[in-house]
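The complex appears here without one of its protein chains, the remainder shown in place.
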Amino acid sequence: MFARVKTYKALARGVVLESIRRKDLWVVAILGFLILIGSGALGFFGVDGMQVFVKDLAVTVLGAFSTIVAVMTSTRLLPEEIKQRTLYPLLARPISRLDLLIGKLAGAIAVTWLAFFLLASLTSVALLSFHVRFEAIMVQYMVAKMMGLALMCAFGVMLSVYMTPSAAATTAFVFTFGSSILIRAMTSAYEVASPGMQFVFKFINAILPQFTLFDMGGRAANVGWDPVPMWVMAFLLVYLVIYGSGLVTIAWTRFNRRAL
Amino acid sequence: MSDAILVEDLQVRYRSKKGRWIEAVKGLSFQVAPGEVVGFLGPNGAGKSSTLKALMGFVAPNSGRCEIFGISAGTLAAKSRIGYLPEVAMYYPYLNPVETLMLYGELQGLGGKKLKEETHHLLEVVGLKDAKKKLNKSLSKGMLQRVGIAQSLLGDPDLLILDEVTSGLDPVGRKELRHLLLERKNAGATLFFSSHELSEVDMLCDRILLINQGKMVEERLMAPLKDELRNYSIAFRGQAPLHDLTQDLDAQGEIHRARFQTKDALMQAVARVQAAGGELVDIVSQEGSLEDYFINTIERAA
Partner (left out) sequence: MKIWYAPFAAVSLMAAIGWSTDEVTPKVNPPIRRERSDAGDSSLGSQIQTSASGWLWAYTEVYLANGIKMRRMTQKEAAENGFNDGRDHGTTVIPPPAKDFRGIFGDVDRSVNAWNAVQRFKQNDPRQCLPLFRLMTWLDPNFVEAWTNGAMVIAMDRTEKANQMAMEFLREGYKRNPDCVDIPTTFGMLEITRHRDFDKSIGFFQKAVENGQRRFDALSENEKQAFLSAYRWLTLAYRNTGRLKQMNQAIREGLTYFPDDQVMPGTGRPSIVPPASYQPPIGVTTRAL
């Protein structure tokens, strides 16, 4: 078990190092920070009244940018390994393909979390400059967001095993940004849908990755929302573990049989 | 004692992008004994890389058996005894050689100070002492090949499987590599490599396996093959009855030349010239061309 953890750690560290040196993270962080600082120009009316807007902008920027990092990192990891043939010396070592998959996923999650931390730290500076008060829900927002990002990475890695990197990235973006729209549309249309369509809605809802459950941005950006109950956080964690494991398994069944 | 490599009736098929099945390896069988140095030769598309990939578990054979030291190929236990150099060595562009080796070392189960020391030692051995902190993306093809060679030697593996081992190396690099591989051989490691550089094969191998179109064409020990390929000739003045020893005779003025396939024939010819009172002008023993052998054998097989 310890040896496996060591393997995952080594693989993840390689991914993180590459990502840092490729400067992807810095571009994201600087761009996000500039957007937030740029929002200061909207302080035409004074800082009063800006808090909700700035918080809303912050969670939007955090959500969007960290999602982009999660999708772009996770969907290109394995295809790049195969394309650049860096996979061969890796798999020549006494590690299984499942180990490689998990290690790479751990790397993608680490990179995404790092980007999220970087952006969140810069965001905090921007929020402080607008005298925004931090509420308990902000901490929960960050924890849930990190879980959601991990799920996105698992989703991205799974897609990348079955598709070309660009197709995987496009599909992942459709689902990460669009699943909430899809779910909202289904809940609105459910009552007036035919019984057959209602069954389809239930089926889609059951299999669709519920990324929207990990986004508390709506509460974090607005004022006076209580922290969510602990059972909800526990549910999110259990969902992440079960759904994430399912995604890794789906990826592994294909990757394990694949001729390299 | 188990063979270092055992391949039995190996078949590997790929599906092309158009959906057609391509048979890369068609019933290949061979063994490599522990401590042996075996060259795996064949023209492009002969099935060499596919065979090596099957040995590494990168592709699953459609039928047949591959074993490494008696363990099924591709398993963790089998891979833990192999050092592998892929055909085209690509390493993470944004890591440096030290980090690259540390990564592979950790995956090999190594770690701590020992891994660090081995990493630096190997990079020194392959001549990357001064470039070990440069990012891989800034290294030349030859230098990357050296990184690849160093990583394959990590953990002192019992078996080295090297695909196109000299690819990208300059003559100095090749010489250093030869030296390095001979050291491993002397240390008891088994070497199994494919190469298009027949001179390397000539200098390193105990045995060669020649394949074409996925099938074994010939399997030869190097020493007898070299003897077989060697040419012998004499030049002499005077007359001597040599027609029963060779048909390859000609004369330029008073100098006669005769060429022989074996050393025995040469010795007999020398004796007959001397007995007949002839004057020996020249005796030549010349290495045969492995390249000619390679081409002729492949052409014959095709």
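Letters are used for the chains, namely A and B, taken in the order the chains are written, and counting of residues starts over at 1 for each.
Keep this in mind: a residue touches a chain if its C-beta (ideal position, glycine included) is under 8 Å from a C-beta of that chain, and two chains touch if they have at least 3 such contacts.
Fair warning: this is a prediction, and the values are worked out from it, not measured in the lab.
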Chains on display which the left-out chain touches in the complete complex: A
Touching residue (missing chain; options A:Ala12, A:Val28, A:Leu77 or A:Ala221): A:Ala221
Absent-chain contact - pick from A:Val15, A:Val28 or A:Met50: A:Met50
Selected residue (touches chain absent from view) among A:Ala12, A:Val28, A:Ala144 or A:Ala251: A:Ala144
Residue, one of A:Ile20, A:Ile35, A:Met163 or A:Ala259, that touches the chain absent here: A:Met163
Touch criterion as defined above, residue of A:His131, A:Lys202 or A:Arg258 at the omitted chain: A:Lys202
Chain A residues touching the omitted chain (full complex): 39, 42-46, 48-54, 56, 144, 162-164, 166-167, 170-171, 174-175, 178, 181-194, 197-198, 200-202, 204-205, 210, 212-216, 218-219, 221-225, 228-229, 232, 235-236
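Just so we're on the same page, only the chains that are shown with their structure count from here on.
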Of all residues in chain B, those that touch chain A in their complex: 14, 53, 56-60, 76-77, 79-80, 82-84, 86, 88-95, 99, 103-104, 106-109, 111, 135, 148, 151-152
Contact footprint of chain B on chain A as seen in their complex: 3, 6-7, 9-11, 13-14, 17-18, 21-22, 84-86, 88-96, 257, 259-260
